[in-house]
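What follows is a short report on a single structure.
Note that one protein chain is taken out, while the other chains of the complex remain in position.
Letters A, B, C and D mark the chains in the order given here, with residues in each chain numbered from 1 onward.
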Amino acid sequence: MSASASRNTGIAVWILGLFLPVVLNSAWVSVAAIFAIYGIVALSEDIILGRAGMFDMGHAVYFGIGAYVTAILNVTFDWPIFLTIPFAILLAAAFGALLAAPLIRLRGDYLLVASIGFNAIFVLAMQNNLFGLTGGSDGITGIGVPSLFGLPIESQSAMYWLDWVVLGIVLVLMRNLDGSEFGRALRYLKQDELAATTIGVNPRKVKTLAFAIGAGLAGLAGTLFAVQLSTVSPSSFKFTESVTLFAIVIVGGQGSIPGVLLGTALMFVLPQVFRDFAQYRYLVFGFAMILVMVLRPQGLWPRRGARA
Amino acid sequence: MSLLEIADLKVNYGQIEALKGVSLRVETREIVAILGANGAGKTTLMRTISGLLTPRGGSIVFEGTDITRLGADRIVRLGIAQSPEGRRVFGTLSVMENLRLGAFTRPAGEVAGSLDFVLQMFPRLAERRGQLAGTMSGGEQQMLAIGRALMAKPRLLLLDEPSLGLAPIIVQGIFRTLREIANSGVTILIVEQNARSALKLADRGYVLEVGRFVIEDDAKTLLTSPEVQAAYLGGERRKA
Amino acid sequence: ASGPIKIGVQAPITGAYADEGQGIEKAVKLLADQQNAKGGLLGRKIEVKVCDDEGKASQAAICARQLVNDGVIAVIGSYTSGAALAAEPIYARSNVIQTSDGTSNKLLSRGYKTWFGNAAPNSAEAKFTAKYLIDVRHFKRIAVLTDHSSFATGLADAVIKNIKADHGKVIDKAFITAGSQNFTPVLTKLKALKPDAIYFSGYYSDGGLIKAQMAQLGITATFVGGDANQNVAFGKIAGSAAKGAIIVNVPGPEQLPYPTAKAFVAAYKAKYHQSPPSVFTLTNADGMRAVMQAIEQTKSVKPAKLEHYLHTMKSFDGLTGQFRWNDKGERVGSPFTAFEVQADGSYKIVYPAPKAG
Amino acid sequence: MGTFIQQVFNGLTVGGIYALIALGYTMVYGVMRLINFAHGDLCILGAFIGLTFLTSLGGAGHPGAALLILAFVAAIVVVAVAGVVLELAAYRPLRKADRLAAVVSALGASLLIENGIMLIWSPQVSVFPSGLLPTTTYHIAGASISFVQVMIIIVSFLLMAALYLFVNHTRFGTAIRAAAIDQDAARLMGINVNRVIASVFVIGPALGAVGGLFIGVYYREVYFTMGWTYGLYAFIAAILGGIGNIPGAMLGGILLGLFNAFAAGYISSSWQDAITFALLIGILLVRPSGLLGERVAEKV
């Protein structure tokens, strides 16, 4: 498929997605909404993991920061949801850049463990009711709904559309990233850091930026998550969630937009389908994960040009 | 019976046909050189003989044993050692550990002599026994790779561009030593870009072009053959 | 209407809380089977729909919608407060009764009419515990230990509040990491503070180990555990060290004095060849029984009627004792007791003093 | 003083267990560059196998030493077999792929084993019989340490030393290290790489089974999700020491145990894990390849 053909297909699929609430019942609409949200987080994880090649296994932190910022500003300080979005993005991005400072000095698995560490610290901080703002283990409940021109986005379908539109925006950004010098610099660093620096790539700057952008987008998704569930609590941002995000990127295909979305679908929607297996569900799921990797080591839908 | 007999060997990388049916024989105590441009398939041939690649067709027979589908480790045990392209030394092991690994298939008691021989051939290795191989200079690593292959005391020695990255004086030394090694009963199959030196050393030579042998002849003949001169020896133009 | 009456179970069938979740599922299905064997309710069969929320908020929200779509009139669950919280507004909006063992105050704070907590609220247990610690045992130096779960921190905080209200002294509030098994560091620290009682608000799998490790470290303080410590495994894990541990709870599945409870536990064991994992299996069973009773009494499956019935009934004869629900859906009136674990692992009620005869 | 020594013992015991599990982690990593996320689950599988032996053969009475040894043997055998099967089915096909593919395969295997345990042995806590080992407690300078603790520390040290000698001073050990660096080059030396890797998947999980069973006899409770927790800590220990490095895994495990003890004992139990992780990150900043990890010898 040529680049423009695949783009057109992408746009068509996205438009079709707008009609989901018409055909699905509300349980599946909420599955679709949460898919869109996790899709954004997974894409943002892909910037760091799949594109820059940094083994970030603490991405739930930035997702959580976004969700908590919205929850705190909305519940405690009564801000309208839409107004919290820039702050959710900025604070998450700032943390991304801040944590990147130590992280990017580490390589491979050492980075992975350090990022797990940050995730554990984050969850504990939320549980310990940091500054009396995060609500401890219960988290924060009663998050309101956003309203657009005075109309509340309240129904399940309306929320889904909101999530879907944001996903659309993020998809456009990701596609632009692919064709931009910044996106390429990430790939240079991933494939050979020394070679990249000797052609003039500033590794610290580019990696920090990757963390900041990835974190910012995850923060944006955090806002949507808080709105969707109307409650946030530390358990939604545990390290195991980061592991899932990590797996999504690898299962789908690193650096591949359709791949990551497909990975999200597989890792997230498939367990919903597996519900009938009851307690066998994750046994089957674990087996499926192995099978997918063995059959498609490059991911379900590898990046174009990647080793087949 | 030849020591090594290869018939109609075909090797693919996915869709790419790297060897399209090559046949070759090497007699005991012979030195055979393989020439060819970049990408002709020389390395592919060497890797296939050693069992690192599995051919799509054809056969490789060593001392009467069909080794076409044997695992690489089994082939080493039969007496074929290789100094591979790209050196492939064990970077985080010391020079000494690398050399000992070369003799992995041999009983521990027998390696002392080979070790002396190798360290004498490459004094730099003796000076740097404890250095991690990965921190050696490119040429030093190349010496190590050759030395490591010799440690196996093979009956057939495969050398893939042994002179790569070595100083002229070392190259001269190596080619001299190879002659001695061959005289001591080791058969050598050598791939070289330094065609002139290789042909001077070798008994026979083959020229490989995009996956096929196009010429096979006596080394002396090849050295003077106009075709080979034009294609691989660069004539006398730059000698002035 | 005809067709079966659908009841939902939203519980963690997989994941870290799988034993509790599966226990709830089994209990509810058992009750439904028993009722169906008797001809069902209002002449209709009961059908149980189960949804696994893994104890996660995002899954809980999906489960809630799923069960609502399936047309359930009431849902038992979930086990964790976090999952219950995420599902609560969805059930409320769809007018589906939700009865769960969640005890977080936040579950009550939104005033949903559909919510019915089936476990005793922290406040009641905390009040009883403080009274026992201060007025009955006269402990002077009490250390409080908890894990980071919403349930345990909530209970610990309530207990601390009540101890202070009773003019008792809490010398330290310390935390363990649930499941980490190695609690000697924090216990060593507490030992140096010379407490005469250590109150632990978390779960039995940790509580049993804490009791064992206290013995190993030579800590003589009395162990007092919150309701989640009541599990047959507590005594087994603590082994010989279990003796003398005090556990505060409504009586547990095995010890429940009420005949209905005994019969239920027997039926459960007969059907599943294992004991219910904890008392929460029974509190959730009580939730199911209350819903069934409401349907029977009101001869209706209309949520409004059922809710009204449940909010106003004077007393419900639960497997876990007599109780009722106030207008917030909080369980009121629970027969808390303090047990002492005996050398043979059995429980003896030590407070309130058992009535003679 | 007594408190301090006690905290040291507390840290050493759990650290010893982390170290035992970390040894297996680090060995597999050393050869395959694979973070075997299923390793912790294999360990706990060992505990369950041992438990089954003890309870089914032990009957009501106190199982004797012979039975305990039998339980260890059974656990080691079953887990080693499981390790080899895992390697064959889930990792070998991915040897030439991006190494993260194998990591995800390992995550899948972790889920598979964990849920398999849940289905076979129930999701409830399983409890080991008491009295398997002497309950003697030694008192040293006001601190107490039990027989089992001493045994855990000693056994993990002995196993580490044996493993270290095996890997660094035997021919087969050298083969393992060579295969770890460059599999093709190792084959050119005559090393049967498949056999080397299979053997690592015997040794690593076997050590893990010992660790898992120690957890069982010491803490006496096991449940299916425990493997993930211990596995994670062991992995962190291996990283702390420098992954791929055997004494490093040992050191990392012990230090992690000590950090935990001191964080809880002297700073704040509420922030215990956070403090431990902060220390870990701090150490990695100073030593980016772990405490004993070598700087990668990369010549350009």
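Definition applied: a residue touches a chain if its C-beta (ideal position, glycine included) is under 8 Å from a C-beta of that chain, and two chains touch if they have at least 3 such contacts.
Just so we're on the same page, contacts and distances are computed from a predicted model.
Visitor: One chain of this complex is not shown here; going by its UniProt record, which of these names is it: "Amino acid/amide ABC transporter ATP-binding protein 1, HAAT family", "Cytochrome c oxidase subunit 1", "Na(+)/H(+) antiporter subunit B" or "Acyl-CoA dehydrogenase family protein"?
Guide: "Amino acid/amide ABC transporter ATP-binding protein 1, HAAT family"
Visitor: Looking at the whole complex, which of B:I75, B:M151, B:L166 or B:A202 touches the chain that is not displayed?
Guide: B:L166
Visitor: Which of these touches the unseen chain: A:V201, A:A218, A:V232 or A:V294?
Guide: A:V201
Visitor: Looking at B:T68, B:S83, B:S114 or B:S197, which makes contact with the chain not pictured?
Guide: B:S197
Visitor: Pick out the residues on chain B that sit against the missing chain.
Guide: Those residues of chain B that touch the unshown chain are 13, 16, 35, 37-40, 85-86, 124, 135-140, 142-143, 161, 164-173, 193, 195-197, 231-234, 237-240.
Visitor: Can you name the residues of chain A that touch the chain not displayed here?
Guide: 173, 176-177, 179-185, 187-188, 191-192, 194-203, 209, 213, 305-307
Going forward, only the chains that are shown with their structure count from here on.
Visitor: From the centre of chain A, which chain's CA centre is farthest?
Guide: Here the answer is chain B, farthest from chain A.
Visitor: From the C-alpha centre of chain B to that of chain C, how far is it in Å?
Guide: Going by mean C-alpha positions, chain B sits 75 Å from chain C.
Visitor: So how far apart, in whole Å, are chain C and chain D when each is placed at the average of its C-alpha atoms?
Guide: It comes to 35 Å between the two C-alpha centres.
Visitor: Which chain B residues sit where two or more other chains touch them?
Guide: Residues of chain B never touch two or more of the other chains.
Visitor: Which chain D residues touch at least two other chains?
Guide: 115, 118, 123, 270, 273
Visitor: Based on which chains touch which, is the overall arrangement a line, ring, star, complete graph, or other?
Guide: other
Visitor: For each chain, which other chains does it touch, given as pairs?
Guide: A-C, A-D, B-D, C-D
Visitor: Touching residues of chain D toward chain B in the complex: what are they?
Guide: Chain D reaches chain B through residues 171, 174-175, 177-178, 181-182, 184-193, 294, 296-299.
Visitor: Within their complex, state which residues of chain C touch chain D.
Guide: So the residues of chain C in touch with chain D come to 14-16, 18-19, 22, 174-177, 179-182, 184-186, 188-189, 191-192, 204-205, 208-209, 212, 216-218, 231, 233, 236-237, 239-240, 274, 277.
Visitor: Show me the residue ranges of chain A that touch chain D in the complex, using the header's touch definition.
Guide: 55, 102, 105-107, 109-110, 112-114, 116-118, 120-121, 124-125, 128, 194, 239, 243, 246-247, 250-251, 254, 279-283, 285-290, 293-294, 297-299
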